[in-house]
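Chains shown are a subset, placed as in the full complex.
A and B label the chains in the order they appear, each numbered from 1.
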Amino acid sequence: MYDVVTLGETMLRLTPPGLERLDQVRSLDVHCGGSESNTSVALSRLGSRVCWLSRLPDSPLADLVCGEMARFGVDTRYVVRAPEERIGIYYYEPARAPRSSRVFYDRVDSAAARMRPEDLPTAPFEAGMSQLFHTTGITTAIGERACATARLAAERARAAGMRISFDVNHRRNLWSPTDARSQYDEWLPLADLVFVAERDVALLWPELDSAVDLHALCRQATLIVTRGAEGSIAVTAEGSEIHQPAYQATEVERLGRGDAFSAGFIHRWLDSGDVAEALQWGAAVAALKFAMPGDMALVTPNEVRAVFSSDGSSQVQR
Amino acid sequence: MYDVVTLGETMLRLTPPGLERLDQVRSLDVHCGGSESNTSVALSRLGSRVCWLSRLPDSPLADLVCGEMARFGVDTRYVVRAPEERIGIYYYEPARAPRSSRVFYDRVDSAAARMRPEDLPTAPFEAGMSQLFHTTGITTAIGERACATARLAAERARAAGMRISFDVNHRRNLWSPTDARSQYDEWLPLADLVFVAERDVALLWPELDSAVDLHALCRQATLIVTRGAEGSIAVTAEGSEIHQPAYQATEVERLGRGDAFSAGFIHRWLDSGDVAEALQWGAAVAALKFAMPGDMALVTPNEVRAVFSSDGSSQVQR
């Protein structure tokens, strides 16, 4: 029994310590990162039962990824392990303003990009077994096989009566806006939850006056538009708009905020069905992530609730 | 000859590096921390001669604590070492807003909690040997034996003509407000200096209109009320009030600010007898501590004086 089944690529993330530049490092900190697995871990720490689907090589680095997921409670038993393939890597060079943090990908031809429809397990998609399926636009971008696998998963989820959650999460370095949009246009009508960043709507659907107008492409869904420091807006299937301001947070690391938002939203939405509450949880988990190293929001429900009543200052809790 | 004799528990403090969460650590940074020993080290670095009294097990971890105290000049020769007992530990998980930093204690039945009146040495309490005795409400809370030992020490100090300093330093996880208050009510009339946080007065003496009204319980003393960012107030034995704003400081670590305040105040008060100056020193040492890792304020008088003339910006001194 799973609350959430996710599907996507997880990469090894290598980061210089102490704001050093990549071209002078002597050691690299190791994290695991991937949009769907970030969401999975955050969901698991919040208390959801999560199963993550993917394809990885048969190497100790893939063991590392699965081990990290497992330590935080995510079920990795259905991850396919492919000998002779490679794991995607990305190098993250954090910086402080006015210098930009940089991400360098080395993910071409990764095992995840080669994920095949026949890699999908049947058990998580049996009727009554799971509540929601979640994936992102990244999975549809990394390779045709991965994209087809995600589509089949969505179909099976639908057939099993599961809800479907899709986070557009556009990566402009992976494909052209035209290709991306044609793919997203197929996903939007399938989903019950659609997450999208305001700036991605502006880039991909320039004809829209406002990001919330994207709801026209996914009327059946609750559309959640994230707007960084300006907060977020949900448009429900019924068409009502709910606004949520962003919670203030000290910057520790920028990555993974969107994935944390999805996790907070989905966790609460599955629990209570209340979109306003879910939006508030999404905002709080995203703020907590921002103040935390690594790609994953490692937070408990109590910590989320503490954000609601916080005055924004840092405290010591004894 | 000591300027100050302190008595209390020092624990091993274990802290995750780099804002990691405790449940994912691979190593822990080691500090020593305890309210009275924090004050002792800060006093010693300011130039006071300090003797710290306590009880510790006969283990290398206790050697570590005594060694750290000794390296900063505190005399530990009278610390009692009890075979088969244990040292208190606390885990400190620092965080950035909106997440709270957390402290997890593992101090039950520590050697310090079992400190006995007969553990007290006589030399530091001989007439003319020492100037001031300092302890805190924590010592009165950790165990009946420790509490009785502190009381005997205060009596001996009084008999030897020493001044007595008592920092309420209420720990709500150690006992109930009722128990605590009944104990504090016995200490307040004994002390020449009483330090208390405004929020502790509000919690423990809710009937008071204002924290400075606590002076009614310790008319013989100078009462120092600390109010975080809002500064501090002293009420002298003569009843006059002196206000001191807080100095701005960059947050590096929240712990130990109150202990640093006491050290700054006591050091200057013993030197000059001037309450306004002492309050200013307390505020400056607390600000310096806030911008420093660890529980202890490692600062020199010159650095304290530099705070008085600082414009609040960070400088390089060559």
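We adopt the following convention: contacts are C-beta pairs under 8 Å (C-beta built on N, C-alpha and C of every residue); 3 or more make two chains touch, one makes a residue touch a chain.
Not measured: the values here are computed from a predicted model.
Peer 1: Just want to confirm the stoichiometry: 2 copies shown, so how many copies does the whole thing hold?
Peer 2: Full complex, one repeated sequence, 6 copies overall.
Keep this in mind: only the chains that are shown with their structure count from here on.
Peer 1: Between subunit A and subunit B, what distance separates the C-alpha centroids? Give it in angstrom.
Peer 2: Taking the average C-alpha coordinate of subunit A and of subunit B, the gap between them is 46 Å.
Peer 1: If you look only at subunit B, which of its residues touch subunit A in the complex?
Peer 2: That would be residues 18-21, 23-24, 95-103, 105, 171-173, 251, 254-255 of subunit B.
Peer 1: Mind pulling up the subunit A residues that touch subunit B in the complex?
Peer 2: Spelled out, the residues of subunit A in touch with subunit B are 71, 247-250, 252, 284, 287-288, 291-293, 298-299, 303, 306-307, 310, 312-318.
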